[in-house]
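Structure below; questions to follow.
Heads up, one of the protein chains got dropped from this complex, but the rest are sitting where they should.
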Amino acid sequence: MNQLIFPLKRGIHLPERKSISLQSPIIESKLPPQLFLPITQPHYEKAKVLVSVGDYVRQGQLLVKGNGLSGINIHSPSDGIISAIGPHPIANASQLPEITLTIDTLPSDKATFCQLDESLETLKSEHCFSPMDWRRATPAELIVRASECGLVGLGGAGFPTARKLQAALQDVHTLIINAAECEPYITADHALLLEHAEQVIRGIEILLEILPQAECLIGIEENKNEAIEVLHRALLNAENSRIALRIIPTLYPSGAEKQLIYILTGQEVRSGKLTIESGYLCHNVGTAFALQQAVESGKALTHRIVTVTGDAVSKPNNYRVAFGTPVEFLLNQAGVNLTKLSTLIHGGPLMGLEVTSHMVPVTSISNCFIAGTIEEFPPNPPARPCIRCSYCADVCPAGLLPQQLYWFSRSQEQDKARAHHLFDCIECGACAYVCPSHIPLVHYYRAAKADIRVADEKQQMANHSKERFEFHQQRLALEKQQEESRRAERARLASEHKKTSSDTRNDAQALIAAALARVKEKKEITNKQKNKDKD
Amino acid sequence: MLSSPHQHQGHSTTQLMQQVLLATVPGIVVLWYFFGWGILINLLWISSLGLLLEGLTQILRGRSMIDALSDYSALVTAVLLAVSIPSTAPWWLGLIGISAAILLGKQVYGGLGYNPFNPAMVGYVVLLISFPVQMTRWLSPLVPSPSFNDSILMFADIEPIVGYDAYTGATILDAYREHQGGQLFTEFLSQSPLHGTWASYGWEWVNLAFLLGGLYLFYKKIITWHISLPLLASLSFLALIFHDGGSSASLGSPLLHLFSGATMLGAFFIATDPVSASTTTRGKVIYGLLIGVLIFCIRVWGNYPDAVAFSVLLGNFCSPLIDNLTKSKVFGERNV
Partner (left out) sequence: MIIDLLIPVILMLLVAISCGSLLGYAVKAFKTDENPLEDQINDLLPQTQCGQCGHPGCRPYAKAIAEGGPINRCPPGGEATISALAALLNVAFEPLDAEHGVEDIRRVAYIHEEECIGCTKCIQACPVDAILGAAKFMHTVIVQECTGCDLCIEPCPVDCIDMIPAKDELQRWNWQLPESLIITSDRRQQICQ
């Protein structure tokens, strides 16, 4: 069964701490009084917000229309009233607020709602998609459905699924389903598999329907015994010969996209290339489930499974949560002890993000919230000098030399950092995890990457400006030349004109002179006659 | 705002250095057994000087003294230097040695992590070149080690009544270098009381003790095999070639070379100093091999009694180049 695995050569073994959030089945989260939906988009300027403050919205109603396949459609997770559109904190490294739709949810009591606006009831049918028979549908129809339902990758990147599928239509030969979930604490995918393995497999079958020439490999870490079992059973029932389950060794970061492809196929995606360009399409199990829901039940993506865990909550578990639910509300459901809570992490402990505002909402990329105590996440001691012990190089899954990258990042030697493949760093944090000097290595790499990107942008801008300036100069020169030639032309015309006009003037003068002469002559004649007369 | 990761495995530089210090204990005990109290007196003297100098430089540079001292790196340098110099060394030898090590070998470059050379070996080489007589006054392990009082006197640079000078002398490595082409090897062996059970008398136990310490570091995963093993391998390989079946032209057996002088100390404690060593996986192997070859060459054809210090420093010279040439292919460049 478990043939053909290419284990990672480098990585780290971590204390898993997964069992604490797997005590009971997924709990349906309550609906918070307010939902905060950030209008996260790849291209903000092209997205359209379809509602305004004061509007009533129904569950499943389209709120934000993304731009085509690469935009993200956002639907309302609940009935309610749009109470505000404006900046609100979200889980991001910059801690800058993002434009967010605030929905005051209405009591689930339907009668109350209907009293508010009867006409809305008629609208309801518009906000549901009809179930599709995917075995008869064309790939294009399925992709459109994924786009309509606002599907995005639920693994962490939040990339629009439809866009990814569209790109994959060309020449993807292997579909990789990521169930590795290699970070400690997180069990969202595990819990999803335990309860919805059948649907996940159907989601994969839909993906294979879109990619008729592809084979599918599911990668799951061997520490998830129960999930492996249910997947096995679901696969037996599905009887799809194109799907194979591969159990991989537990080693962080096996779940990183390119690393997982290597483990499952032995092929390395070329440095700097996208996985799709190399013929691999990676999707998270959560995304497969969402696709199945979108296609078979016509449900837009408005909820996800979130692991709420850590020692500061008394009921760590997986919750099915509406997008936009503030983390505070979620933590309260899980029985948070605010006095014990010291670090709140969005995501896993290795790659996640520390969250400072408790009003941060659950979004499509929120797979986990860890409410950690000070004992769980003790503050880092001050960094000591790097002693080049190269423990970091021993664990780097990308085969980099983190200690060298650290020197180059620190001294801002961008060319050298680039030459040492800084951009192949996946920021998994294994190096900083083992660093005996407690150097925040990933932080340095992020800063260096940002610096290089900014410098590149500046250089591009400069090149562009240079081109435009040179064009501007050329244009001016050309205009001047044209002006010059026009003037020359005018001068020539003018001089010709002058010549002709001077001729005519001469004629006129001659005429005048002749006339004068004639007058004179006449005068003389008359004078003479007068004189004669006098005489 | 701090970047991920939010977890850490918990080991620190301080702990690494503490483990290294712990691993030198067996070697120090055996040195004390064969060479007497002088070793411990020097150890204490040089260590305190080392910490003092490190602390002073931190104050001069306007940094936190506690931060620098609490990483134990100055102590490691001091201990490695102390176990390398003879037990008969007077106080000023240690003072000059540790000053050169901490100031010239480490702090002028910017402190821990910035030194291109192994500081302890910088101190050692400064002493060896400047004071060759004092630096080669190793007592013969054959004679009983001096009493505590005599050790104190020697440390204070006062000649004790016993006159230990008579007992200092050539090590087996010197004997081999000078003997070349003379008697038959077996004859030489039987005549020389310096020869121990399988290598040099006394020194074989010192080396064994440092080997033990090295294996402890290996077990604790503080060092890897990538430097020590190639070093020992290339040294014994060359020794095997020039062993010449134990003929009169023999330059010593592999066992002799492995267990004489500072071979094990060098292989497990000095060449493995990460700051000055090569850092890539392949680079470490090449670095180890290079040092092994250099040790053998300098030992048998050079003019100095032992070669570990010079070889390590020469290796340090090469390590940036080695690193640059042995960059491994990154993920995504290998087999596609």
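Chains here go by letter, A and B, matching the order in which they are written, and residues are numbered from 1 within each.
In this text, a residue touches a chain if its C-beta (ideal position, glycine included) is under 8 Å from a C-beta of that chain, and two chains touch if they have at least 3 such contacts.
Because the structure is predicted, anything quoted here is derived from the model rather than measured.
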Among B:Pro5, B:Gly50, B:Pro86 or B:Gly113, residue touching the chain not depicted: B:Gly113
Absent-chain contact - pick from A:Pro184, A:Gly203 or A:Pro440: A:Pro440
Contacting the left-out chain in the complete assembly, out of A:Arg233, A:Lys466 or A:Lys528: A:Lys466
Contacts of chain A with the absent chain, listed as residue ranges: 92-94, 96, 98, 382-385, 409-410, 440, 443-444, 446-447, 449-451, 453-455, 458, 461-466, 468-469, 471-472, 475
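As a convention for this text, only the chains that are shown with their structure count from here on.
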Whole-Å gap separating chain A and chain B, where each centre is the average of the chain's CA atoms: 55
Contact footprint of chain B on chain A as seen in their complex: 12, 14, 93, 95, 184, 258-259, 262, 266-273, 278, 343, 345, 347, 349-354, 356, 372, 377, 380-382, 384-390, 393-394, 397-401, 403-404, 420-421, 424, 427, 429, 432-438, 440, 442-443, 446
Residues of chain B defined as touching chain A within the complex: 1-9, 11-13, 15-16, 67, 71, 73, 111-114, 224, 274-275, 277, 279-281, 284, 323, 327-336
